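For reference, the structure I am asking about is given below.
Of the protein chains in this complex, all but one are displayed in their positions.
Chain nomenclature is as follows: A and B, assigned in order of appearance, with residue numbering initiated at 1 for each chain independently.
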Amino acid sequence: MEQSQNLSVQKPKVQSPRLRMLKTMLERLLQNKLAVFGGFVTFLLIFTAIFAPWLAPHDPTEQNYSAVLQAPSIEYWFGTDNLGRDIFSRVIYGAQVSLQAGLISVGIALIIGVPVGLISGYYRGFIDEYIIMRMTDAMLSIPALVLALALAAVLGAGLTNAMIAIGLVLTPNFVRLIRGEVLAHREKEYVEAGKASGISDFSIILKHILPNTIAPIMVQATLAIAAAIIVEASLSYLGLGTQPPNPSWGSMLATGQGYLDSAPWIALFPGALIFITVISINLFGDGIRDMLDPKMK
Amino acid sequence: MDDQMYSKKLLTTLLLTLLMVLAACGGNDQNDEAAGGEEEPEDLTNNDAEDTLVVGLDDDPPLLDPHLSTAQVESQIFKAVYETLINVDENLDPIPGLAKDWDVSEDGLTYTFYLQEGVTFHDGADFNAEAVKYNFERILDEDLGSPNASDLRLIEEMSVEDEYTFVVELEEPFAPFLSGLSHRAGQMVSPEAAEDESIDLSNEPVGTGPFQFVDRTAQSHLEFERHDDYWGDQPDYQYLEYHAFSNEDTRITNLVSGDLDIVNRVAHKDLEQLEENPEINMSEEDGIGFQGLMLNTDREPFDNQKVRQAMNYAVDREAITEVVFHNGAEPAVSPFAPSSWANNPDLEVPDREVEKAQELLEESGVEDLSFTLTVSPSPAEQQLSEMLKSMLDEVGFNVEIEQVEFGAILDRMYEGDFDIARLGWSGRVDPDGNAYSWFHTDETYNFTGSSNEQLDELLIDARTTVDQSERQEMYHEAAEILWDETPYIFLYHENDYKPMKDNVQGFNHVPDGLIRPADLTLE
Partner (left out) sequence: MLSFLLRRAGLMIVILFFVSIIVFSLVNVLPGDPALMILGQEATDESLEALREDMGLNDPLVMQYFAWVGDLLQGDFGQSFRDNTEVSSLLAEKIPITLQLTVMSFAIAVLIAIPAGVISATRKGTLWDSSATLFALSGVSLPPFWLGILLIFIFAVTLGWFPPSGYVPITENVAQSLWYMLLPAVALGVRLSAELTRMLRSSLLEVLGSDYIRTGYAKGLLERAVVYGHALRNSILPVITVSALQFAAFLGGTVITEEIFNIPGLGQLLVTSIQTRDFPVLQGAVMFMALAVILINFLTDVLYSILDPRIKLTGGSQ
């Protein structure tokens, strides 16, 4: 504990050591309990997504015109939608879409962001300073949802394109994070020593710098998954994400909004699931950050 | 970094004060609201509510120049500010408009129009035969590029007989000519305003109608005022406003709360709720359009007639009209609505026959039955497309739904880049308007790529024949050929609904779906 509070730079402000220690301890305690909870729920959601076919009581796309807009019941736990489909089953399958969207779009952001950030930070120079950094500035000054919306419209509606769009929008965050880490490490002795002994830039980046950036990347990636899920739901709400009849929480919400007075369950359940998923992942991400804190620079 | 935070007291204080002021303002306002705010929303309008009629539209009308107009919603506005040479009544029969009478020669080539006298445009210009000639010439002017020129294209000669008599000679008989004049091609704009460079008719319409243009707030609303020199009966109220609400829920909310007096379109899912509302009167009328699926017959698998026919039996039209349209639509088998004289009563709506569809698919020998169904992203369209997918997948198709904005759908159609598109037609008064340009080889909206000589001949004959019973025969036959050829899956004819507040009286429901504001009175 003593050691960790000295190294803690999460909130870089002056405070008395005594209070700060107390605060860190309390925060850790509180956050860890929540993090465990968040991790548990996240695991449960992943489990649900994987085993959706066995868990869902109905086919999520099966329509039953004689059971349209039915309230929650024993047969239909979360009620039925405007085509008589089981909302509970659709919500379960929707977990697949949301988690997939979160993971894949962050994956895309990492695949582009990590190499660009590494190279840009290591070599610096004109391209780094005036092209890559300014490009990330430009991308970050356009609201993420707006950029994703425009990109998704360019690429065409659909889950795959939505994931690509979200991935691209998230990329500058990773470029900047990794570049910053590289800048902090490139002047270190071991890098200097490596350079002096003639090790190639490539192996320095790969063997010495990259491993040191993994912890912050992990934290950022976890939190980015939560953000990506929200953006995917927003795009689907606007009709640019998952295409019908595939269940997506965002598009279920959009359908449900038209029935808030007659069949509110259509919107309420998928909305609640988005919230639960995002908060769990956020809690889990915060937990990882605190866990890794002592090692982070 | 750390201690810098503490040395900005001035900035801090400044910004804090600002935030506090903001917070205080916001807070007070809300409190005032909670205490004194009315829950009943007030009228949207600035004008005296007693003397104002407010119409809710489903979209903002882009172009208010009737000769350039292409959007359906624009025609709603034209009924206030413009008048047509010919009008139509509830049975879609022609009645006098700006032409108080007309003669058609035996051979169907010469039309003589006797015009209303004492009519002036809102800018003071006189309406007379010269003005009609000016308008026709304007529509036919290639520089203007009027999309409505085709209604007048057969005019060979026009002449001003005297001040109020106007004669048109056609190259060949054209049965839909009069009905065209009841639509955009018959709208009369002020020649003076049209010539005036400083007036943009697309934004400031100048006609002879009962209401004259006052103001427009782009993509929001339009204001009109009673035209004091109007030649006909003066409207019952002074001000008329059109407010656009593309969101169907908001539109209805505003009607129910009392902000709107009448609405031009309603989502079918809200029909029951509105009909139960004691303060709302609902007028219902058969529509004149048709809705369904356009098949790309240049592409697999729809280049095969049996595959196309299989679709006709795979879809359950009754279920669609019930679930999506809450029985506010009629199942369709042809482009002519059941109420039209052109409708063929022998063509019955088939039940859904899964086995027959599967047999047809088997006979076709086509292996790959996967395709993309392109629809626009409205809630009802989405619901419909999901039903279609479920029905078609069951007989052996493999449907992928793609939601694309309406404009983009059109784009794909022009490029021929689609498998099946959900595209229908609001309909025209004359059956020719529902058939010729849609199903004649290579005509404007025949995106299906289909071509049938016999059908082409019938459609041409039907528009150049004057006698209605002969035309009726032809359209009956044409509908049968279309059913057999199946370039298009007719699904339903949408009924037209106009919900209005109970103090709105005098509404005259013409199947073209246009609200004629001068008919309405406020109690």
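One rule holds for everything that comes next: a residue touches a chain if its C-beta (ideal position, glycine included) is under 8 Å from a C-beta of that chain, and two chains touch if they have at least 3 such contacts.
Since the model is a prediction, treat every value here as computed from it, not as a measurement.
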item: Listed residues B:Ser159, B:Gln234, B:Thr250 or B:Asn327, member touching the removed chain; value: B:Thr250
item: Of B:Ala319, B:Val349, B:Leu410 or B:Ile481, the one touching the omitted chain in the full complex; value: B:Leu410
item: Selected residue (touches chain absent from view) among B:Gly108, B:Pro147 or B:Gly396; value: B:Pro147
item: For subunit A, residues in touch with the removed chain; value: 11, 13-16, 18-20, 23, 26, 30, 34, 129-130, 133-135, 137-147, 149-151, 153-154, 156, 176, 180, 226, 230, 233-234, 237-238, 253, 256-257, 260-261, 264, 267-268, 271, 274-275, 278-279, 282-283
item: Residues from subunit B at the interface with the omitted partner, ascending; value: 4-13, 15-16, 19-20, 22-23, 25-27, 29-30, 32-33, 36-39, 41-42, 44, 46, 60, 62-63, 70-71, 142, 145-150, 200, 202-203, 217-220, 245-247, 249-250, 253-254, 257, 377, 405, 407-408, 410-411, 414, 444-445
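By our rule, only the chains that are shown with their structure count from here on.
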item: Inter-chain centre distance, subunit A versus subunit B - centres from mean C-alpha coordinates, in Å; value: 44
item: Partner subunit A, residues of subunit B touching it in the complex; value: 1-3, 5-6, 248-249, 267, 269, 273, 319, 322-323, 377, 379, 382-383, 385-387, 389-390, 400-404
item: Subunit B-touching residues of subunit A, taken from the complex the two chains share; value: 12-14, 61-63, 65, 68, 82-83, 156-158, 239, 243-245, 254-255, 257-259, 261-262
